[in-house]
Each structure stands twice: as C-alpha cells, then as structure tokens.
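Complex shown without one protein chain; remaining protein chains in place.
Let's look at chain A:
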Amino acid sequence: MAGSNPNAKPMNLTLKVWRQKNRATAGQVVDYNVRDISPDMSFLEMLDVLNEDLLRKGDDPVAFDHDCREGICGSCNLFINGRAHGPESGTTTCQLHMRKFSDGDTIVIEPWRANSFPVNKDLSVDRSAFDRIIQAGGYVSVNTGGAPDGNEIPVPKEIADRAFEAATCIGCGACVAACKNASAMLFVSAKVSQLALLPQGHAERATRVENMVAQMDKEGFGACTNIGSCAAECPVGISLENIATLNREFLAAKASSNNLS
C-alpha cells in the first residue's frame, strides 16, 4: 500500500458482525477473526479482507454499502462499537482508519437502526426514505432557458457561507442512526436551511418545509428532543442550529402559507 508505515504492526481483531439474509428474516451477530490487519487500512479495507477470507472459504461475504471511499458520498454507513461511523468524530466509516483500534480488540459492527431504514442484507440498509423526503421539496424549480448571469442574483458572502455549511450534508443517515428517537430532523433541517437562505429557494420556501416535514412524518422517523447526538455524530458537522431554523420555517410556513389542508 502506498504511503504505508513500515513500523506499523499488523493487528488481529475479533469482529462481531450483524448478519441478516434479507428484510424478511431475522438477523444475528456472527463472530469472525481477521488477521494481519495493517493500521493504515481504512475500516472498509479491513472488511474487504474479511470478505476475501469468506469468499475463499466459500462463505457468503458481508454486504455493506460503499461507493466513493473518500468521505463525500455518504454510502458507507456502519454503526461501529456503539457509535455511528465509529469512535472518531467528524468522519465517515471509509475515512476511519484501523490505527484507531488496537491489536486484540473486539469490534461490534451493526447496520443503521430505524424502522424507516429497513435492512436490505447484513449491514446494508435502504435509505430511500431520505430520497422521498428530498423529492417532496428539497429542490429549487428552475425554468428552462438561457443560463442566467452568475452575478445577476447577489448573495452576500456570509449568507452563501451559511447555506454552504448546511449544503455539506451528504445524506448518510448517521443523524438518524445516532438519535435515540431515530429522528431525521438534522437531515431535513440541513436542506430546508440551505434553500431558505438562498434567494433561489424563496419561491418554494413555504411549500418546501410543509411537504418535507409531512413526508418525514409519513416515513415514520421520530421527533427531535434536542439531545444533540445527531450533530455530535455528523461526519460533516451539520449543527443543531439548523433544527431551530427548520422549526421556525415550519411554524412560519404553517402560519402564512395559503395551504388550507
């Protein structure tokens, strides 16, 4: 491996992995041993080693989601030793390195747990509830035609920065996984705040928050109790302030929109 540390001692680990055939069957924790794990490996590379072992033995490899492996796609969602994305804060599972663990450690690996995120197989969950919430209003409708001039709509730097901070949400679902109520409010609030801050988002401001919250409730996520687990586990540092903004936007929309139903 390029850039690996020649002094790093390989580790032997015990893994307790959630195995579940499909949505319909019940799952269970299965123990595995992995040997000669380099501390420079990412957590996902360690799981690749496990899966290659399993394949060699003719066993079913452990299913887990991953895509970019550089911390921006939000696919690699594992609940590791009781924490969303593992013990390191501000990081996704793919950016968690094995040097954060010690030789001989036992690591418990589970999928995100929420009724709204059903387990597909093993550690892979279905997060399409998030897609449906975004489809309900997490967008800006733009008429077709010539591209407008970039400077035509002025956005002050401070506002642009705040909108961008909210826009960094990668939709990984760690907020739901970490929350004791399996609440999706940090996710929803990031998108609502981002679009409410920008002039392009104003046209659909009221209907957006009404529809997104309605869809969030329909999906069966819990309600926020402001304990802060979500923001603490968020790999991109979305702050709780966004949830206050969401509540304010929701109340303002309900009080002022023309929607009577």
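Couple of notes before you dig in:
The rule is short, and it goes like this: contacts are C-beta pairs under 8 Å (C-beta built on N, C-alpha and C of every residue); 3 or more make two chains touch, one makes a residue touch a chain; residues count from 1.
Criterion: contacts and distances are computed from a predicted model.
A chain of the complex is left out here; the name its UniProt entry carries, from "ABC transporter-like protein", "GntR family transcriptional regulator", "Succinate dehydrogenase cytochrome b subunit" or "Quaternary amine transport ATP-binding protein", is "Succinate dehydrogenase cytochrome b subunit".
In the complete complex, the residue from A:Leu15, A:Val62 or A:Ala114 that touches the missing chain is A:Ala114.
Although one chain is not displayed, chain A still touches it through residues 16, 18, 29, 79, 81-83, 87, 108, 110, 113-116, 178, 180-183, 185, 213-214, 216-217, 220-229, 232-233, 240-241, 243-251, 254, 259-261.
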